[in-house]
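A single protein chain has been omitted; all remaining protein chains appear in their positions.
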Amino acid sequence: MSTLAKATEIITGTETSDREHALLLLREMLRIRRFEEKAAEIYTMSKILGFLHLYIGEEAVAVGAMQALTPEDRIVATYREHGQALARGVPAKSLMAEMYGKATGCSHGHGGSMHFFDVDRRFYGGYGIVGGGLPIAVGLALADRMQGHPEIVTACFFGDGAVAEGEFFESLNLSALWKLPVLWLCENNLYAMGTALERHQAQTNITFKAQGQGVPSSTVDGMDVVAVEAACRQAAEIVRKTGNPFLVELRTYRYRAHSMADPDLYRSKEEIAEWQTRDPIATYQTRLRGQALLNDKELSEIEGEVAKEVADAIDFAETSPWEPVENLLKDVCAPEAPKP
Amino acid sequence: MSTLAKATEIITGTETSDREHALLLLREMLRIRRFEEKAAEIYTMSKILGFLHLYIGEEAVAVGAMQALTPEDRIVATYREHGQALARGVPAKSLMAEMYGKATGCSHGHGGSMHFFDVDRRFYGGYGIVGGGLPIAVGLALADRMQGHPEIVTACFFGDGAVAEGEFFESLNLSALWKLPVLWLCENNLYAMGTALERHQAQTNITFKAQGQGVPSSTVDGMDVVAVEAACRQAAEIVRKTGNPFLVELRTYRYRAHSMADPDLYRSKEEIAEWQTRDPIATYQTRLRGQALLNDKELSEIEGEVAKEVADAIDFAETSPWEPVENLLKDVCAPEAPKP
Amino acid sequence: MKKKMTYREAIRAALRQAIRNDPAVFLMGEDVGRYGGAFAVSLGLLEELGPERIRDAPLSESTFVGAGIGAALAGMHPIVEIMTVNFSMLALDQIVNNAATLRHMSGGQLHVPLIVRMATGGARRMAAQHSHSLEGWYAHIPGIKVLTPATVADAGGMLLAALQEEDPVFIFEHATLYPISAENEEEIAPVDICKAAVRRPGKDITLIGFGATVNKSLQAAEQLAAKGIDAEVIDLRVLRPLDSATIMESVAKTHRAIVVDEAWKTGSFAAEISARIMEDAFDELDAPVARVCGAEVPMPYAKHLEDAALPQPATIVSAVQAFF
Partner (left out) sequence: MKKKMTYREAIRAALRQAIRNDPAVFLMGEDVGRYGGAFAVSLGLLEELGPERIRDAPLSESTFVGAGIGAALAGMHPIVEIMTVNFSMLALDQIVNNAATLRHMSGGQLHVPLIVRMATGGARRMAAQHSHSLEGWYAHIPGIKVLTPATVADAGGMLLAALQEEDPVFIFEHATLYPISAENEEEIAPVDICKAAVRRPGKDITLIGFGATVNKSLQAAEQLAAKGIDAEVIDLRVLRPLDSATIMESVAKTHRAIVVDEAWKTGSFAAEISARIMEDAFDELDAPVARVCGAEVPMPYAKHLEDAALPQPATIVSAVQAFF
C-alpha cells in the first residue's frame, strides 16, 4: 500500500539523521523485547504477581506509532501496555518497580503491570477492561478541542477483541460526530485471548466498521516498524490538520500466550512459527544490515546498553521501598479541602 | 427501489384476494390511528398514566411488516409498540386495559403502555431501555436455531436512536456470526426524542453500519404500506430461507411528540406539515380510490367498525377490575417449588 | 434577593451560573440541548450558552460518561446528565472501573473532577424499567461522593458545591421533586456537602431519609405530632461520605430510629444506616432500628400497586406506632 512505499523512502536515504532514526527504531524495539523477557522470568519467581500480558512480537506497533506523536499528544493504552510505556519514554525502572508493587513504581504500586500511568509524559494509563479506554480517549480529545487545541492528538491503542464491545462503536461515532482529534490504533493480533477474530466477528474487516461510524481508516503491516511509522505519521498528520479522528488497523501477532496464565491451546505451533519468520526485530535487523546501516559491533553495543537498562531497572525495583501500609487509604479521594 | 416496483404489483391486481388484502392493510392502519387518538384523550383524563409514546404517522411500518410474519414467528418491540401489538392481533381491549393498569390487561397492569406482552401471539414485549430488546431477539433466534427451527423469524423493531447504543452493533454481529434468523427492523423516524439522526450519528447511513457487522440490508419508504410489506416479505423470505439475519431500514416519521411529556420544541411545524402530506393512511386511501378499490361507503364501514372496536376496548378497560393489592408480590419469582 | 423557585429552576440557575463563570464547566447528556432536558432542567440553556457548553449526546451512556471522565482528566469540569438512574447501568463500568479508580490506581497522579447528575426514583407510573432507586449502589463505591438533594436550596447549592470538589460527585435528583418550590436566593451559592440536616427536631423517635423520603417522613411526623409523638426527621443529604455523627446525636436523644428508603429493602442503603447505628449507638437504643423500604418487586405500572410498593407517610406512621 501507498504508506509502505512512502515508508521505504524514510529508510533508503543515507544521511546520518536517517541512520540514527533507523537505529533508534531498532533500539526501542529491543528495549521492549528484553524488558519483557526479563519480566517473564521474574514473574516465575513470584516477584511480579497478578496478570502479566506480554507484547513480544508486537513491538513494531508501539515503536512505529510513537514516532508520530509529539510530547503534547496524549496516549491511552490497554493492560498490554509495556511496549507503549517504554516507547513513550516512561523510565524502565519506574515500570519494573510498578510490576514489583513498589512505592517507586509509576503508579506507586497501586496498578501493577496492567495500569501504568505517567502524566508528565501524557501517558494516561493502561486500562484493564476491554474497550474501557476508548471513551476516555474521546474525553481527552474533547477537552483539547474545547480548549482550542485540536492539533493535540490523543492516540488510543486497543485490540481486535475490543471491536466486539459496543463502546468501540459508540466511541468512534462520538469522535467523528464531535470532530475530535483521536488517532484510533487497533492492534489486530488476530486473537482476543483464545478467540480468533473470525470466530468473534461476522465481518472481520475493521475498516468497514470504522467507515460505518464515519471514521476514515487505513491498514498497515504491524510487523514492519517502518511501515507502521509511515502509516501512523500519515494518520496523525490528518488528525492534526483536520482535528478529526482517523483509525489505523495494525496487523500484528502475539508470540507469547495471552497472559502468563494462558496455556495457549487455541492456536498451532505452525501458525506461531510462521509469524516468527516475520519477527519485527529480526527482519528489521536484516533489512538494516542489507542497507549497511547496521553491523555486529553496533548491534552488540545496542544490546549491551539495553541489557544494562533492564538490569538497572531490576536493581531499582529490588531495592525500592514498599508503600507503608498506613497509606492504604491515601489517594482514594482528595485530602479534605476547606469547605464553603 | 426494486421492492417498490415489486410492491406495486401486489396492489395493481384486481382479484378479490388482492382487494381484500388492500382493505385489510387500510383497516389495520386505521385501527392503530384511532386507538391511539383515543388513548391520547384518555391520558389527558389521567386514566392512563406514566409514559405514552404514540405511533401516529408510522402505522405503515408495523402493518406492512406484520404481513411478512407467520404465527410461529416472534416479535420484539420497543416502548412505542401499540402499533405492533395491534397489527399482530393482540386484542385492543387487553391493550387498553393494560394502559388503564387493570388486571385484565395484556400484562396484568404490571407493564402499562411501554410493556405489552402476549406470549400466545409470540409478542415478546415492549422494551423500555433503548437497545435493550435487541439482545433478547438474538436469544430468541438462537433458541430457534438450536432447536432446529431456523425457519422461524424473530422480528425485532427498534428506532434510529438505538443505533447509537453499543448493543445494536453487538447484537447485529452475534446474529450474523451465529447465523440467526433475525429480521432487524429499524424504524428510522429521524429523531431520538429531540435529537435528529444527523446530530447523533456521524455516519447516518444505517445500512453501512449493518454491513460493517456482516448483516445485509435494504431501505424502504416507511410511509408506503405496500412498499413496506414488499420489502419485509422479501427480507423475511431471505431470513427464512437462509436462516441468517437481514436488516430493513424503514424511513418514517412521528407526527406526535415523542411522549405526552414532550413539548416538541426541536423540529419545525413546516417539517411536520411536509411529512403530513405523506400520511401513510391518507395517501393509501387516495391510492385505493384511484384504483377503484375503495369508496366512501366502504371507508365509513371500516371507520365504523374500527370506532366500535376502540369504544369496546375502552368499555372493557373502564369496567375491568384492578389487581388486588394482596397480589403485589405475585409473579416476582416462581411459586416455591418442591426442593431436592 | 430571594425569589420563589422550583427545584428544577434552582438546578437550572446553578447550571447557568457555573457554566457562565467557569470555561471548564459544561453540560453534556441526552437531549439536554434542543429538547431542553427530559425533565426540562436545562430548558433554554442551549440558546443562552450554545451547543459547545450545552452538549447533546447520542444514546451512548457508557461512552459519554467515559468522555466526561476523560475530559475531566484534561482540564475540563464536565457536568454529565444521565437522563435517569435507570440508564446509568449502561455506564456503570466507566463509573466503577474508571471514574472511581483513576486517582488511586495512578498513584495520585490523576483525579477526576466530574459531576454526574441523574433523575432517580419511582412514583411516576413508569413501571419496572424506569423506576429504580439505586443510590445505595453508588454509595458503596469508594472514590466518589454521592449527594441526594431533597430541597430547593440543596438542588442548586449542592451542584455548585460539587463543582468545588476534585473528585467525581454523583447527584441524584428525585424526579418527583422537580416541581416542588420554595423561597430561594436568586443567586445560587454553594452549600455544605458534608453534613446531614435535622429537618424537624423531635425527641421521641428519629426518622432518617434522603431524597423523596424526607418529605414523606416530615408528613408522617406531622401526623404523629397530632398523636402526641414527637418525631425528629433527618435528611441524610450526603450518602457518601456518610455523616454518622448527626445520626448518632439524634439517636442518643430519641433512642429510637426508623430508616425510610424507597429502594428494595434487602441490600438497601437503609441497611447500612441500621448497621451503623448498631455499631455506633447500640447502647442508646431502646428498640431495634426499623426500616421502611420499597417492596421487593419490579415496580408495577398500576398506580394502586406502585403506591403499595413504596413507603408512604401512612406506612411510616404505623411503623412508628409499632414502637410505642
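For the reader, a short list of remarks on this structure follows.
Each chain carries a letter (A, B and C) given by its place in the written order, and its residues are counted from 1.
Everything that follows uses one rule, which is that contacts are C-beta pairs under 8 Å (C-beta built on N, C-alpha and C of every residue); 3 or more make two chains touch, one makes a residue touch a chain.
What you see is a predicted model, and the numbers here were worked out from it, not measured in a lab.
The missing chain, though absent from the display, is touched by one residue of B:57, B:83 or B:135; that residue is B:135.
Here the missing chain is touched by one residue of B:19, B:110 or B:287, and it is B:110. Residue-level contact of chain A with the missing chain is found at 49-51, 101-102, 107, 109-112, 114-115, 127-132, 161-162, 164-166, 192-195, 199-201, 261-263, 265-266, 322-323, 325, 328-329, 332. Contact residues of chain C toward the unshown chain are 62, 86-87, 89-90, 92-93, 96-97, 100-101, 104-105, 127-129, 132, 136-137, 139-143, 240, 242, 263-264, 266-272, 274-275, 278-279, 282, 285, 287-291, 296-298, 300.
For chain B, the residues in touch with the chain missing from this view are 74, 105-111, 115, 117-119, 124-125, 127-129, 132, 134-144, 146-147, 166-167, 170-171, 173-174, 177, 330-334, 337, 339-340.
Criterion: only the chains that are shown with their structure count from here on.
With centres defined as mean CA coordinates, chain C is found 37 Å away from chain B.
Listed for chain B are residues 164-166, 199-201, each touching two or more other chains.
Among all residues of chain C, those that touch two or more other chains are 57-58, 60, 62-63.
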